[in-house]
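Every protein chain of the complex appears in place save one, which is left out.
Coming up: chain A.
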Amino acid sequence: MEAGYCRYNPLFSKVDRLGDCVLEGLSDRLSGVVRNLTGKGRVSEGVLDETLREIRMALLEADVHVSVVTALVSGVRERALGEAVLKSLSPGQQVIKIVRDELEKLLGAGENRQIDFAPKPPTIIMMVGLQGSGKTTTAAKLGLSLKKTGRYPYLVPADVYRPAAIEQLVRVGTAAGLNVYNHDGSATPLEICRTGILEARRKGFDTVILDTAGRLHIDETLMGELTELKKELAPKEILFVADSMTGQDAVRSAGEFHKALGVSGVVLTKMDGDARGGAALSIRHVTGVPIKYLGVGEKTSELEEFHPDRLVGRILGMGDVLTLIEKAEETIDQDEAVALEKKMRKNQFSLEDFRSQIRMVRKMGPLSGIVSMLPGMAQVKDADLDSDALVRVSAILDSMTNRERQQPQILNGSRKKRIARGAGRSVPEVNRLLKQFSQMKRMMKQARNIQKGKQGRSKLPFFGK
C-alpha cells in the first residue's frame, strides 16, 4: 500500500530527509488512524479530528482548493458526529465512507452527463478554456465520439490568434474522418462561427463544434469576445476544458469562465498522467455543472465518460484502502466480530475463537492489511502478515477436535502427533503454535491494559515474517 501511494505523492521522498511521518502516504496514514479507531472500543472526538486532518492533507496534496477542503472537512465532521459514528464498531471506516460519499456527491454522482442536443438542429457546442488546456484536441475527440453515436458533427476552428491553430484542427479532424470548416483565418471569430454554422446547416450537419482560442479569465477583451459569441450564436453547450494537473487556480479560472459564460459542462484533460485531479472538485464546487468527459490521451479516440467514484479513489490516493474496507464490510460478520472482541476483553479467547478469526481473514482473500481491521488486531502492520503462515496455522487448527481447541491443556504427545499428521506439519510446529497462542493471550491481556493508557505496538504470533 505504501509503495502504491508514493507514486502519487510528489513529496514522499522528503520523508527520509525530514523524518516527518506526516508525509507518509494517505493510505498508510489513514490505515494508521483506522487502526487506532478500531483498536479502541470507544473513541473521542480528538481521534475523529486526527482522521480528518489526514484527509485534509490528502485533499490538499491532490490540489483541491484550500477553501473547498475546509468546507468538505467540516461537512464530514458534522455528519460523522450526527450519525453517531464514534459509537459504532468501526468509526474509522465509517468516517472514510462519509468522506467518499461527500466527494462523490460533490462530483455529481448520479447526475445526467449527456450532451444536451437542441430539439432543432444544429446543436452548437462551444469549447472554451485557458491556453493549452486541450480544447482543440477535445473538439476533435468529441466530434469523433458523437459521430460514433450516430450524430453528424461539423468542426469549426475559430482560434485566429495562436499560430497554426486552424491547421491543427483541420488536420486532427480530417485524420479522424470528420468534416472541418476550412478557412484562412482572416475573419473575426464571430464571422467565422456564423459562416461555419451556415455551412453546417446547408450541408445538413446536426452538430457544430466551435473551437475557440485559449484565453485568460482575466483578459477582459477576449472574455468579452466569448460572451458575444454566446449571445449571437446561442450555443446549447459551453464546455469548459480544464487541465487535470491544475492546482489551486482552478477555482478562480473556472469560476470566472462560469460567471462570464454560464458554462454547461466540464471536460478534464490529460487524465492519462498521474495528476490526482483534485481540480475537478474545485471546479465542481465553483461551477456546479457536470463533468462530462475525461481526456485520457493525445489520440482522437482517447475520450472517456466520467465516473465520480473512480475519481474519488484517485483523489484520495487510497484505492487500496477503499477496496479493503469494502471487502471487510462484505465479509466480516459483524455479530461474530463483536462476540470475538468481547471474548478477548474477558480473556476467554480460545483456540476455537482464534480459528474463526483466521477464517474471517482468509475469507477476505490474500489481501494484506485486513487483519488490522479485525477487532483486537489493530496493531498488526500490513507487512507483518504472511499469508502462508495463515494457511499453515489454519491447517493445524483444523486438525484439532473441538474439545482440543477449547481446552488446549489436554494436548499430549500422541494428540499432537495426530494433529501434525492431519495437518501435514511437524510436531514442533504444533508446539510453536501452542506456545505462540499462549503468548498471544498474554499479549491481549497487556493490550487491554495498554489501551486504557498509551497505545503499544506488538507483533502477533504466526504472522511475523
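Here is the rule we use: a contact is a pair of C-beta atoms (placed from the backbone, for glycine too) under 8 Å apart; a residue touches a chain by one contact, two chains touch by 3 or more; residues count from 1.
Keep in mind that, in the parts below, contacts and distances are computed from a predicted model.
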Should one name the undisplayed chain from "Signal recognition particle receptor FtsY", "Inner-membrane translocator", "Oligopeptide transport system permease protein OppC" or "Protocatechuate 3,4-dioxygenase subunit beta" using UniProt, the answer is "Signal recognition particle receptor FtsY"
Identify the residue among A:46, A:82 or A:163 that touches the chain left out of the display.
A:163
Consider the whole complex, including the chain that is not shown, and state which of A:51, A:145 or A:246 touches that chain.
A:246
Which residue of A:270, A:314 or A:405 touches the chain not shown here
A:270
Contacting the left-out chain in the complete assembly, out of A:151, A:183, A:217 or A:236
A:217
Chain A residues touching the omitted chain (full complex)
10-11, 13-14, 18, 20, 22-23, 57, 60-63, 65-67, 130-134, 161-165, 167-168, 171-172, 175, 216-218, 243, 245-250, 252-253, 270, 272-276, 278-279, 298
